[in-house]
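Structure first, commentary second.
Note that this complex is displayed minus one protein chain, with the remaining chains in position.
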């Protein structure tokens, strides 16, 4: 039974997700980077089918996923011809690309908010997704707190693109799994958790846990379990993809910084002077970011140790690999009537796990608990 | 109720253990680097009392622990005057310092094997330890397999220093906890596990898990849980203390390499080309070793990522911090009639956990299981 | 023949300079970190005598250099009692500490600009320096371009602290060597070069070349000489001293960034996408900063290589070591009637070498040329 997936934002992550899924079907690559591929699950990786994709970059809208993926990632991986079947369709903009060097246009700019939403519902009707994945560019957004406040803001058009997409998905029809891997607070906004719960749907989020943050969580847990007293943490990130470009804009950067830094006190149990943030944009690095981390701690008998970690990692494929599981798990949970949000999933897959008030734990513990829970409810066996 | 501890080998680790314990009693330092100090335990750190210490370095034998510790670690930490109460006494040699640049003499060289053992039993009678900690220099040794073979070899003097010390402790009297933090196979030799079990005693071991190996285990677990396919692992260590000097001798190095490399397949579930070994001796680095690690893996969509970890860590204090817990837990287990060996303890604290045939697991998981078990049997609450 | 030195700003660099000089005189340390100490020079390191020091931090003014140095660096090095002979005196503020968390007051705030300058001239008369070293906190300042514009601004009080100090030194009397190791443009402002030249004096500057920048210059030269095509450069700095704190303020940071980044095109001969800047403040790192650098390049046959450099360096002692030579060379040049500024000195010792329009070259080449020139004019033999 296929899982029909709609992609919101057809940037590098969506392209790698789409291409990777198709290459796995073709037997060209193994499902490396897909955490739960080590387990037998109710839904196979090959069950995923990308049925639609929206974007607001006028350079992408109207072209085939094949052409867009070739332009963006064609230098590093072969793009299967099956991507010709999906066309990038115009989505909702809400200013989400404002300030970035691409020309953008959204349905609401053509048809007004209400008209734009209507168009988007029509699109949902046509592609009939089981899972909607939000992987648009990092945007500035605040939680609404309750459903009434949310509905009011939507009707005035006073919300972000991620929020209006989530609203649309939740109200379109029952049984949707919405996966949010950007920092916009959805799974940690009571408004959205209640909205999805009310429509017998599910929202997973927020901010996919790739890169340095989950590694930092596990390294800090490693230190904490030896009762080493962490003295300072510095972590730099630099990359050349659109997300790093967006993060050079202060308000977008602030969104990201908050989700990154919360891990420290959550894992250690005390706060530590730290400098953890997306730091810079350097175009030639492309999608392969460079991370440098320095951690110092006090060890036995009052002495001081230190560790430096340097990473060179493909940013988008790492997130794309998580999306494969999030789509499968999201669908399986809805089928098992797990509505609202699902902390055990978010705790492993997300930097800022919902529901509101949730804590970060070391990923290795979150993983063990997730696998146990998924086995209990019959998603993996 | 104090825990009476006897130290076998009074090198840097013993000195840091001894000094650190006394400084904690004086309130000069916090018990950082002592993993279980975050929990309430049946025995407090301050309950530990070093009642004796043996060595075979003629430059140490007959001097006070205070003088020896001042010479070895006095530049980096203040040495409390309470160390004057312990004198370094001559122990058993069995060639354990052969080839190293210090003059050594052991009881068996003066009195023969039997006479030497008798002298050592007299010493045990005089200091009456609850816990015996083996932290002599890394030596070449093989498991005996069964108690008869062990007894035969001991009577012929055909065994290592670590082995004869463990034999002596097990046969001296009941209720001893023997802690082995060097690679010599004791907790993973059926001969010793049976011997200790038979005398209602306990052996914990082997090879204390400090430095790069437990970190490697946790990093590999981190990768495994994301189903990233590890392609290669290189790990270099270099330091300037006696243990690194000893490891420049091929047969000692081989002992260490085996305990380090076993972690790879245990954690990943498959073998990977790796180069993991204690690599070199560089005197000016002293006790603060330098570790460099390179790991590469395949991520989603067939691409390759890599990580470099560089550590600068105080080698001996890290192990000394573990000894604080091993002494406390060892004593508490004997009081709770847990004889033979204790895998949950070894799995977290040791590089090559006994009993024979045991596997390495990610430390973070071992820790969670250890804490749960210790709570169940009432050691921590 | 002693060299009488006046220190402007008595922070970590001045304290290390002062303490280091006195410890060298006492035979406690070797003159490591003093580049030209390998050569015989007309003036010995021991000839340097600190005769005065000014600051505007009210927590320092009126106290002895000994007390202030003990507070700031007494944990890492012993402070000789000879520092009791120097009292920290109130200097000119001009808002140079504005926004930083210390209470500041300057002579001009008490006596007006003209009165303040008069007081400062009186102070110069009393301490009679041969060399004045400007090592106040990084400030925001622009070049004046010509002496008239400079005089006008000074009379209106519209200049920075570094500029008014330099003006005062140049107009006080002939034969002064003024050493500027902060980014304020003095040696690369025609106004100051002409002013010093006119008073038969010398200004050396700007921005002392310690830390990552001179190393970057030499690494880039290394690549350039192999015709490796540099593709990208990322460089992060993080530290916990006052200078890093000051650099968290955007306008001060911009001053520093410009002097750091200019090295790339100067050395390579072409521009490269780069991210080079003082990045963050992390208090526990103290004066020992952490630097991480990533450089990638194209090698033969179209392939790509990369290098990561991680530094842990004592920030202030590195600069203090250069000051020892700058004081000696500055004095020696004035004695040899080398007025205005001296490019061969600046090219090696400064990040932004004056006079205006000068280029950065690889330090190793600058060093060779400097040594040759100093030998020609008889400063070293």
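We just call them A, B and C in the order they show up, numbering each chain from 1.
Quick note on the criterion: a residue touches a chain if its C-beta (ideal position, glycine included) is under 8 Å from a C-beta of that chain, and two chains touch if they have at least 3 such contacts.
Since this is a predicted model, take the numbers as computed values, not measurements.
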| item | value |
| --- | --- |
| Candidates C:60, C:119, C:188 or C:228 - the one touching the absent chain | C:228 |
| Touching the absent chain when the full complex is considered, from B:19, B:136, B:168 or B:308 | B:308 |
| Hidden partner chain, residues of chain B it touches | 231-232, 234, 236, 238, 240, 273-275, 279-285, 290, 292, 294, 296, 306, 308, 310, 312 |
| Residues of chain C (touch criterion as defined above) contacting the omitted chain | 16, 19-20, 23, 28-38, 76-77, 214-215, 218-219, 221-222, 224-229, 297-314, 317-318, 320-321, 324, 362-365, 367-368 |
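Keep in mind that, in the parts below, only the chains that are shown with their structure count from here on.
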| item | value |
| --- | --- |
| Chain-chain pair with the highest tally of contacting C-beta pairs | A-B |
| Euclidean distance of C-alpha centroids - chain A vs chain C, Å | 47 |
| Interchain centroid distance [CA atoms averaged], chain B/chain C, Å | 50 |
| For chain A paired with chain B, centre-to-centre distance based on mean C-alpha positions, whole Å | 44 |
| Of all residues in chain B, the ones touching two or more other chains | 308, 310, 312 |
